[in-house]
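Of the protein chains in this complex, one is absent; all others appear in place.
Note that the chains take the letters A, B and C in the order they are written out, and that residue 1 is the start of every chain.
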Amino acid sequence: DAPAPFDGSKKVHIAMIRQMVEGEFMQMYQAGADRQADLMGIKLTTFGKNMDNQAQANFVYQAINMGVDGIIIDHGLTETMKKPAADAIAKGIPVVAFDVDLQHPEVNQIAQDDHMLGELSLKALMEDYNSQANVGYVYVAGILPLDKRHVAFEKVKEANPGIKEIARTGTLESPFSVKNAEQVKAVLRANPEINAYFAPFDEFGKGVIMALEENNMTDKVKVYTADISTQDIQLMIKDGSPWAATAATNPAAIGAVSVRAIAKKIAGEELPKDITIPPMLFTQQMLKDAGVKNMKQLRAKFPKFNHVERAMAPWIPVDKKGLF
Amino acid sequence: MEKITSFSIKYGFIIVMIASFVGFGLAEPAFWGWHNLFSILLGVTIYGILALGVTFTLVTDGLDLSVGSTAAMSVMMASYFMVVMEMSGIAALVTCLIIGALIGLVNGLLIVKIKIPDLLATLGTMFLIQGLQLIPSGGRSIGTGMMLPNGDEAMGEFTEGFLYLGQGRVFDMIPTPVIFMLALGIVVYVVLEHTRWGRVFYAIGGNAEAARLVGANVDRYRIMAYVLSGLIASFGGVLLAARVGRGDVSSGAGLLLDAVGAALIGFAVLGARKPNAFGTIVGAIFVGMLLNGLTMLNLPYFWQDFIKGAVLVAALAFTFSLAKQR
Amino acid sequence: MEKITSFSIKYGFIIVMIASFVGFGLAEPAFWGWHNLFSILLGVTIYGILALGVTFTLVTDGLDLSVGSTAAMSVMMASYFMVVMEMSGIAALVTCLIIGALIGLVNGLLIVKIKIPDLLATLGTMFLIQGLQLIPSGGRSIGTGMMLPNGDEAMGEFTEGFLYLGQGRVFDMIPTPVIFMLALGIVVYVVLEHTRWGRVFYAIGGNAEAARLVGANVDRYRIMAYVLSGLIASFGGVLLAARVGRGDVSSGAGLLLDAVGAALIGFAVLGARKPNAFGTIVGAIFVGMLLNGLTMLNLPYFWQDFIKGAVLVAALAFTFSLAKQR
Partner (left out) sequence: MTDKRGIEVRNIGKSFGATRALDGVSFDFKPGEIFAMVGANGAGKSTLIKIICGYYPDYEGEILIDGELKQFSSPHDATNAGIATVHQIINQGVVQTMTVRENLALAELLNGDGGSVLYRPAQIDARAREIAAKMGLDDIDFDQEVSELEQSERQMIAIARALATNPKMLILDEPTSSISERETEKLFETLFRLKEMGVTILYVSHRLHEIERIADRVGVIRDGTYGGVLDAPFNVRQIVTAMVGEIEHVDRHAPVIDGSQTPKIEVRDLVIEAGQPPINLKIHKGEIVGVTGLIGAGKSELASVLFGLTQPVSGEILVDGVPIYSKSVRAAIDNGIFMVPEDRANNAVVADFTIRQNITLPFLQKFFSNPLGLLKHGHESREATRMVKAMGVKCESELSNIGELSGGNQQKVVVARWLMTTFNLLILDEPFQGVDIRSRHDINAHIHANRGDRAILMLAADLDEVLEVADRVVVMNHGQIVGEQHITDIDRDTLLHWTSQSPEDLKLQA
């Protein structure tokens, strides 16, 4: 009783066009999308060359040329991607977008609530420190989700004079964690008054953790981040870990939502224009109490995290086992 | 036997190229569509253009490692000029080209006058520019509405004409950057193969001292090679900015290696075993075609690097090992 | 005058280095702390080690562009061996070193036997390995608990001993990787400057034909240079894996340019104007010191590339322009 073309009348072909392909988050997103497509018998072709914006635009045209039934655009620059997206829609190919504003009335926007992500993490920080903290900050400008989390930080600082930003670093040079760790180490030496760290991206967070470990300061500074992965969990539950809390959405779930959304669109069903995925806060204590060691267990213990009830339909199977 | 060898050296690469073209099309008929072929060309324009600049420096037996960051610089500057300083598209274009040529001039002077080895000098300017380009915008991407240090919003916009450079289509079909790449390819080809300047460039690459002793102004030519390389790289950057529509900080990253890769694959085309414009363009297109075809076949991204490397090594091993036997 | 010039050439770089050391300390006393000094050293270990490998190939007048991806390969393989295949730390270490040496051997054979120019051959293997390293894990980072294709979880762990390679401290003070870097630096220095092999390497770099005609086995030495480069790069990768504690996919990219940069800055140290182990290490430490000091002074990240480039260009311009005058 699935609507056409999901009633077996043809093999649906979806293109997923990505800006970033490397990194834990991106990998989990991919896995979620793949899994969902598998369950629905959809052919999913992934296009992506890491951080090559013009290639990403090209891929949209390549997908159009291949005659796909729908396109998911995952991250990217508004200016670069809006024209290709509009061109695809003009050719009658529906488009949904994750974390990039394509400025088109017919594009459904999927986004994790980055603002809230920042807020949740900072809320944990303020609770732990009673709104009095000297904060070190890791940030690189110009990356949309980071910019949104940055806005949250600016607001929190404004509202809470006790929260002071002491120093700011950040780099996207690889190896990520090591390069960030070098910077953070220097900052910690120069600013011994820092007693908390806000690094709203887990790759940055790992750099901070590494710096604290190498400086023997794990008991002096706590770290607040965003995003979660198995490795993050391992680092958080380690004895004496300074990683206090992280706010996260489930990237695999977002991947699945993206596929479901485009499927519903292809089937011609109703879909809200904006689909936001709310994050959850995980503190070190929560994880330890629940005895969680990896993402699989995390999903089992916190079902709300796993099942993002977005873009659902009776004819769409969902992943009950929670593989990711 | 002799004949087979020399035929293989000359046409081996082209044959492999045609074979993969046929293979991809059979596996995925959409590959052969006109539109897709233009997509392939469009996909390689930026680094294909940079590779043409690299070719100049390779011909004079040098190498310009700063092309990637020169292009990135150009992306940021074009955006800054239009978005923050609200200059016109044409003014932004010209200024970027001038900056590119100046970077090339600095490279050339460091190499020719101060006699710093080419790799060292251009690696230095590469880092330098990579940092420099981010300073005006404080490390942030530049787009309309971005916050300026004084709290205002930047109100300038990429002009229509400028965007046309990167996003336009001639006859509603051929993307403008493709036209630029092919035109530039032809110009570089003609200059290198059929003018006396080209002859002198090659002579300098072969034996600079001999070229000096037949009256060539070797220093001037070598500086010129770097200026051209910088100029071409900045033009590539302008096209990239026009395609992306925004001054994105992450622009330059992969460009250098892809451009150098294309120019080097060019060594294997028609068994040239030396840098040449035709080979450079063919090399760039070949890599683009592979990536396009493999993506269509849904090969994960990391296979693409692997295959790019395997092709480069295989093409070179083939050409050079056969040439050695002769 | 003569004397001043030759003094400047010889000690100019060191003087600048000491001056910046003093300057940073005055501006920010924490800079001079023991701990901070070790942090600086720790910060440069990985690419410092890679740069030592690069030095070998530079000495023989070649260049290995694949060191960055060889190191990254080693990171992924070490993790894969321990986490997925549950091998012991020592077994993982040895296997990684073997893989690194094999990559070097392939490079060496391509260059020496098939006579592919060094930049071309190693650029090819660079791309190839960059892809290859991601294939076993399907492009994912490797850490305990990662999901395997069959749905199981990877249960292996980085062994204590292995982690000690990257995270240990000798006398509770000196990070183990620093010891490794300095020790390797001394070994490479002694080999290049005080053994016959070193002389052969330099002679080959100076005139391979002459070295061959007086009976040196040039091919074997050149292959050896690439094998050493690969071996050292993979050792650098092992240390990186041990420091990070997992197989991170983003490892290799920046390493190549930093390593080449350090080796090239080494040209300016003590006015050597040729690749040398001492200069390489000093160059690496200098860059690390600058970045550390500038971060302490809260300089934004994009200034760092700029300064890195400016230092490289200035050091080279200084050394080469003075040397030319002589």
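Operating definition for what follows: a residue touches a chain if its C-beta (ideal position, glycine included) is under 8 Å from a C-beta of that chain, and two chains touch if they have at least 3 such contacts.
Keep in mind the model is a prediction, meaning the values are calculated, not measured.
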Subject >> Visible chains that the absent chain touches, using the contact criterion stated earlier >> reply: B, C
**OP:** Out of B:Tyr80, B:Phe180 or B:Tyr202, point to the residue that touches the absent chain in the complete complex.
**Re:** B:Tyr202
Original post:
Which parts of subunit C are in contact with the chain that was left out?
Top reply: 193-200, 202-203, 205-207, 209-217, 274
**OP:** Considering the whole complex rather than only what is displayed, give the residues of subunit B touching the chain that is not shown.
**Re:** 2, 190, 193-197, 199-200, 202-203, 206-207, 209-217, 274, 326
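Keep in mind that, in the parts below, only the chains that are shown with their structure count from here on.
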**OP:** Using mean C-alpha positions as chain centres, tell me how far subunit A is from subunit B in Å, no decimals.
**Re:** 33
**OP:** Would you kindly tell me how far, in whole Å, the mean C-alpha position of subunit C lies from that of subunit B?
**Re:** 28
Original post:
Do you know which subunit B residues sit against two or more other chains?
Top reply: 138-139, 253, 300-301, 304
**OP:** For subunit A, write out the residues touching at least two other chains, lowest number first.
**Re:** 21, 140
Subject >> Residue ranges of subunit A touching subunit C (in the complex, touch as defined) >> reply: 21-24, 27, 31, 140, 167-171, 173-179, 182-183, 185-187, 189-190, 192, 203, 206, 210, 213-215, 230-231, 233-234, 293-296, 323-324
Original post:
Hey, which residues of subunit B end up touching subunit A in the complex?
Top reply: 28, 30, 33, 35-36, 39, 42-43, 46, 138-141, 143, 158, 167, 240, 243-246, 248-251, 253-254, 291-292, 295-296, 298, 300-301, 304
Subject >> Contact footprint of subunit B on subunit C as seen in their complex >> reply: 63, 110, 114-117, 119-121, 123-132, 134-135, 138-139, 253, 257, 260-261, 264, 267, 300-310, 312-313, 316-317, 320-321, 324
